[in-house]
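Removed: one protein chain of the complex. Kept in place: all other protein chains.
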Amino acid sequence: MKRHLISAADLSRADALLILDTAEELAQLADRPIKKLPTLRGRTVVNLFYEDSTRTRISFEAAAKRLSADVINFSAKGSSVAKGESLKDTALTLEAMGADAVVIRHGASGAAHRLAGWVRGSVLNAGDGTHEHPTQALLDAFTIRRRLKGPQARGAGLDGLRVTIVGDVLHSRVARSNVLLLSTLGAEVTLAAPPTLLPLAVGSWPCAVSYELDSELPKSDVVMMLRVQQERMNAAYFPSVREYSRRYGLDAERMARLPGHAIVMHPGPMNRGVEIAAEVADSVRSTIVEQVANGVTTRMAVLYLLLGGTEFPATGEA
Amino acid sequence: MCAASSPVAGRDGLAVLDAEEIRRSLTRIAHEILERTHGGDEVILLGIPTRGVPLARRLAARIGEFEGLDVPCGSLDVTMHRDDLRLHPARALGRTDLPPGGVDGKTVVLVDDVLYSGRTVRAALDALNDLGRPRAVQLAVLVDRGHRELPIRADYVGKNLPTSQREVVHVLLTEVDGQDSVTISDEGR
Partner (left out) sequence: MTDHDSWLIKGVTIPGGEGPTSLLLGGGSITDIGPNAEHPDARTLDADGLIALPGLVDLHTHLREPGREDAETVQTGTAAAALGGFTAVHAMANTDPVADTAGVVEQVWRLGRAAGHCDVQPVGAVTIGLGGTRLAELGTMADSAARVRVFSDDGRCVADPLLMRRALEYVKAFDGVIAQHAQDPRLTEGAQLNEGEMSARLGLAGWPAVAEEGIIARDCLLAAHVGSALHVCHVSTAGSAEILRWAKSKGWPVTAEVTPHHLLLTDELAAGYDPVFKVNPPLRTGEDVAELRRALADGTIDCVATDHAPHPVEAKETEWSEAAFGMTGLETALRVVQRAMVDTGLLDWAGVADRMSVRPARIGRLAGQGVPLAPGAPANLTLYDPAAPAEAVTPAGASKSRNTPFAGLELPGRVVATFLRGVPTVLDGKLT
């Protein structure tokens, strides 16, 4: 594996399977009396969160602590960052503190790339602008594999599974990472959205495109709903929330048209009633709750694989 | 403890144990386990991946043949507890599969193919510690090649094999490698 995890494109199929299989092993930890392993003892993981995201930050924190790493939380509000300290100066401070890994969530696409040029440790992208969120894609892939191939699916990819991702792809880092990772793992991906919410160049991505959700439902093993922000309506991406829901919302009636085994996913947080109906979110097909638990496990696997062995040489591959 | 007849030069080096000798060693160890644990009372066998696992299963099968006793059998991966993690790139994990009864109050017999520095076993003891509190822990190995770096010893040994640190011991098992043999060769294989 490379020194940083910034984009899902950084992972080969072998890398991705290694992460999923490692996560499979680590998942057992949740059932043990002592939910801790000594593997990253003495390592320091810094959570550098410029955007408010309690859920993701806690997930990374739990993952690091279960591996006995020391965790330092650095949130942008009320810190020197709020007073205008540049990303570069913050990076230099973290270097001085001896961070072995920096988990960064930032509002600007490319922030993780820039940070990687300024720190010697590993950089884990926890979401940069509208670019990527690779650990989300990993936990999504892990969830899909467990649900559809069983807990003993070690070494298996997602070959032949059909995944439909629905919603604001244009502004979604989750969509970008998922398209890349799912196709690396052999799944067939289709994006369903109104044309205004798809990048013009989507034709060059490793996936199919549909402007219609209904035609995709009977063929989907997985439906992944993306959050749609109401503000997009003001920029004329769609005329109204009502029309969006009517055409692209997953309600109970649409859910009934899915194949029996199909699952429904959502990276959270949800807009109940907009992209997903309450009864769908709470149904037995929904993986929304287990995605959270799987998030900790997958992030443990990533942290172990990045930090658990030799330190990458400072001049090595970034 | 049987000594091998005069060593036969194999493809990779000297043969130490052939398939027949391995079978006899395991039979003997199975009997010894039964002797020293009051007939296998509350015993579970945990193999250390990779080759400790099929060895543990074979021992469990033998014990089942001799006594009609169903000894719970599983595996214990020790990668996360190793003390030499920082010396290699992060390794893939082996499987940890605990039998349903867990380890609390049990006599755990750890099973591995080769006992050398003792660090793997020490990692296994650390891993076991996080899983529960066994009544006792014992160790069964197919080959003890000496050169201990920690105060660790085996309770059951298939063959004591004096080696130099330059030499490499190769254990092959049918379940993993398609054949049963133990050979020894010079470093740089």
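Order of writing sets the labels: A and B. Residues in every chain begin at 1.
As a convention for this text, a residue touches a chain if its C-beta (ideal position, glycine included) is under 8 Å from a C-beta of that chain, and two chains touch if they have at least 3 such contacts.
Since the model is a prediction, treat every value here as computed from it, not as a measurement.
Although one chain is omitted from the display, it touches the following shown chains in the full assembly: A. Shown as candidates are A:Gly110, A:Pro151, A:Pro218 or A:Pro239; the residue that touches the absent chain is A:Gly110.
Check A:Asp21, A:Glu61, A:Asp128 or A:Glu188 against the missing chain and you find that the one touching it is A:Asp128. In the complete assembly, the contact with the undisplayed chain comes from A:Ser86, out of A:Ser12, A:Ser86, A:Thr196 or A:Thr310. Where chain A meets the chain that is not shown, the touching residues are 86-88, 106, 108-111, 113-114, 128-132, 173, 176, 199-202, 204-205.
Just so it is clear, only the chains that are shown with their structure count from here on.
Inter-chain spacing, taken between the CA centroids of chain A and chain B, is 41 Å. Taken together, the chain A residues at the contact with chain B in this complex read 1, 18, 21-22, 25-26, 28, 32-34, 36-39, 154, 304-311. Residue ranges of chain B in contact with chain A, taken from their complex: 77, 80-81, 85-96, 126, 130-132.
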